[in-house]
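Dropping the structure in here first, questions after.
All protein chains but one are shown at their positions in the complex.
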Amino acid sequence: MICRIVETPIDMGELMKHVEEDEVGGVCSFTGLVRNHSRGQKVTHLEYHAYPGMAEKKMRQVAEEIEERFGVTRLALEHRVGTLKIGEIAVGIAAASAHRDASFKACRYAIDRIKQIVPIWKKEFGEDGAVWVEECPVDAETA
Amino acid sequence: MICRIVETPIDMGELMKHVEEDEVGGVCSFTGLVRNHSRGQKVTHLEYHAYPGMAEKKMRQVAEEIEERFGVTRLALEHRVGTLKIGEIAVGIAAASAHRDASFKACRYAIDRIKQIVPIWKKEFGEDGAVWVEECPVDAETA
Amino acid sequence: MRVKVLCFAWAREVTGEDEIELEIPDGGTVADLRARLGEEFPPFSNRMESIAVSVNQEFAGDARGIAAGDELALIPPISGGLA
Partner (left out) sequence: MRVKVLCFAWAREVTGEDEIELEIPDGGTVADLRARLGEEFPPFSNRMESIAVSVNQEFAGDARGIAAGDELALIPPISGGLA
């Protein structure tokens, strides 16, 4: 299992290879890319910042929840931090299982749950300056 | 858009690259691999056979349905035919969209729908001989 | 009229051929094709409902008419994309 914050480009092929093995019938992956627009504004680049230590700890929690809910243990979660250009990969997920349903559910849960509980922040830089994107206030009861 | 039957190995990286562009925020992929077991039997290898012409035609229909339902046009569908070994990729799908929900829905719909309407057959070779896998009788009304 | 019918997978094993010829009435339908198929190849009779028929690469219901020169095929239950 991979759960890590990285400062270098994310290699989806590596994540997908990591979860494969002979018993695996399906691999679902999700690649989150930096878009060239956001809420009507043109974006030039982004900065991602993480709370070191806690971010990886909460990613491991996401992986544990996925094992409990879907029985999926072959999982790779990677989130990049630092300055990212348009089209670069911010987050990469791969989930493998014997049957396809569990791999889809695990992958979808991973990206949704990372958004809820992993302390990472995005600062968008556009023509009108920079802004912190604040999407999800953390609910301490369910995080 | 890619919709094709191939006789050579499927390259997921190529499919995922194909659907990316600057407006894309999320890419969901599904890789269907040959498993080493099937319904309790050990599998040594597989053969996939397609109805030439009709198989690609029905894959294009799947792509059209995905555009209608989810508005997703950046799509790559590839299915391999011929003899495949354990761990090789039988089917590869990549779907991209500005937001992640549509990419997941498109990818999931693609694999489910391919199973329903694309005339491809799998013959499994195991220790006890070979058997045609017959999963989905086609319903002419909905195909 | 005499029509050619492509056979795939299990259907190919039953007929022993990639393509068979069947005699159906002029202006016949997919239902006529099925009836003739069951007579010539009894193994199909027991599982006719699991075999789909395509006409010109589209799945066709039993009422679909067949014209000379149509591309016809027997489509056993499919198993592509499985995982």
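Points to keep in mind about this one:
Just so it is clear, A, B and C label the chains in written order, and each chain counts residues from 1 on its own.
We take it that a contact is a pair of C-beta atoms (placed from the backbone, for glycine too) under 8 Å apart; a residue touches a chain by one contact, two chains touch by 3 or more.
Worth saying up front: this structure is predicted, and the values here are computed from it rather than measured.
The omitted chain makes contact with just one of the residues A:Met12, A:Val27, A:Leu75 or A:Ile117: A:Ile117. Hidden from this view is one chain, which touches chain A at 30, 32-33, 35, 48-51, 53-55, 57, 79, 90-91, 111, 114-123, 132-141, 143.
Note that in this section only the chains that are shown with their structure count from here on.
If you average the CA atoms of chain A and of chain C, the two centres end up 49 Å from each other. Rounded to a whole number, the gap between the C-alpha centres of chain B and chain C is 25 angstrom.
The residues of chain B that reach two or more other chains are 30, 32-33, 35, 111, listed in rising order. In chain C, 82-83 are the positions where the chain touches two or more neighbouring chains simultaneously.
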